[in-house]
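What you see is the complex with one protein chain gone and the rest in place.
Order as written gives the chain letters A and B; numbering starts at 1 within each chain.
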């Protein structure tokens, strides 16, 4: 199971990484064409937006595997250990419920997105909503495995997180 | 109220369209004797244009302001109504209402996209060009970098004029113009004034390249489940508010010009519209998804 998670993690970071590199190139190309070619590229902002969705949702999934998302453990930490454990399981169950439902809603949105094209490149928004579908789905899968103990729980409460101001 | 409807639009609440929307909301409330309550959300609070569309189509009780460009995502033919130099006089638009061509487009929108078009006769304002120098002929705009919304009709029109259309978010247009990321922007006068673009560029050429009609749309299922009298009230008041808006815009054009002139803007009224019309005529051939002969049919109705 841990190997499966590791493979998934590699896939997620690879796709998000390619998307990140794509965004950088897109934006640079947008600047260059404004000064160098006869017509500025009008599609770069749009494509980078679509890639950005993928970076965020797959990146969030990768961060979820590593339990990097910011949480406030201040109030839980002052509780006795048993109460803390109960609350942890409660939080996990709430998270799983949320993630599964959010994945389902992403799927519904994906069906609707087929008829909404992006303004210039006419890329259907289904491809955009696929990112949260995969993201929430994979996070739910990971949270389930963690809850039943198939992958170790690496969350040790007050781990600080990257990514503040 | 029995029916609570939200009206979301992306324009600033300081612009005339807000006035027309308030007029619409008040009249609907009054005529329905309080059964319908319309809450207005300006400034894009409910989302961007395509996003509010998605909400409307998903069945939310929302009315939004639409323009032909966005409707053309669902029924391509609507695109023609947003084309460059389509009419000389905005009042010509009324000729389209009630024609078979226009009713067909409306029912296709209802059937294919689940959108009820309440009205399309709201003159949002002719769009003009703001830059450092006057633009009178296509030669003057050649090579100029112009900020446009992300929309194929805008891009193709400005390309046809010989300009270099590029995209910036509306909130960055002020600093973009000031710093020189773009040389020019185009918008109706109230929007130019609202975004204070005249602080950074001093010449507005009255190019009037798009007449800028908008209107109100609502989810078709939601609409058809409303009682008939409410449906009638909504449709009729949407059209009435459109007429209100259109005359407001036409009458206030000179007021806006005076207001902007008082703040140091020079207006170039000497625009060779015929040359621009000729130069951009090719745009109408660039949309293969349109029905056969669409532009000629519309032309015939308008020129009649």
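Just so we're on the same page, a residue touches a chain if its C-beta (ideal position, glycine included) is under 8 Å from a C-beta of that chain, and two chains touch if they have at least 3 such contacts.
We take it that contacts and distances are computed from a predicted model.
Participant: Considering only the chain that is not displayed, what protein name does its UniProt record carry among "Tryptophan halogenase", "Nitrile hydratase subunit beta", "Cytochrome c" or "TRAP transporter large permease protein"?
Facilitator: The correct option from "Tryptophan halogenase", "Nitrile hydratase subunit beta", "Cytochrome c" or "TRAP transporter large permease protein" is "TRAP transporter large permease protein", the UniProt name of the unshown chain.
Participant: Could you tell which one of A:1, A:94, A:121 or A:150 touches the chain left off the display?
Facilitator: Considering the complete complex, A:94 is the one touching the chain left out.
Participant: What residue numbers in chain B mark contact with the hidden partner chain?
Facilitator: Touching the missing chain: residues 6, 39, 41, 43, 45-48, 51, 54-55, 58-61, 168-169, 171-172, 174-176, 178-181.
Participant: Identify the residues of chain A touching the omitted chain, counting contacts across the whole complex.
Facilitator: On the chain A side, contact with the omitted chain comes from 13, 16-17, 20-21, 23-24, 27-28, 30-31, 35, 45, 48-50, 52-53, 55-60, 62-63, 66, 68-76, 87-88, 90-91, 94-95, 98, 101-102, 105-106, 108-109, 112, 128-129, 131-132, 157-158, 160-165.
The rule is short, and it goes like this: only the chains that are shown with their structure count from here on.
Participant: Could you state the distance in Å from the CA-based centre of chain A to that of chain B?
Facilitator: About 36 Å, centre to centre.
Participant: Which stretch or stretches of chain A touch chain B in the complex?
Facilitator: Result: residues 34, 38-40, 42, 45-46, 112-113, 115-117, 119-120 of chain A touch chain B.
Participant: Write out the stretch or stretches of chain B touching chain A in their complex.
Facilitator: It is residues 50, 53-54, 57-58, 73-74, 113, 145, 150-152, 155, 159, 164-167, 181 of chain B that touch chain A.
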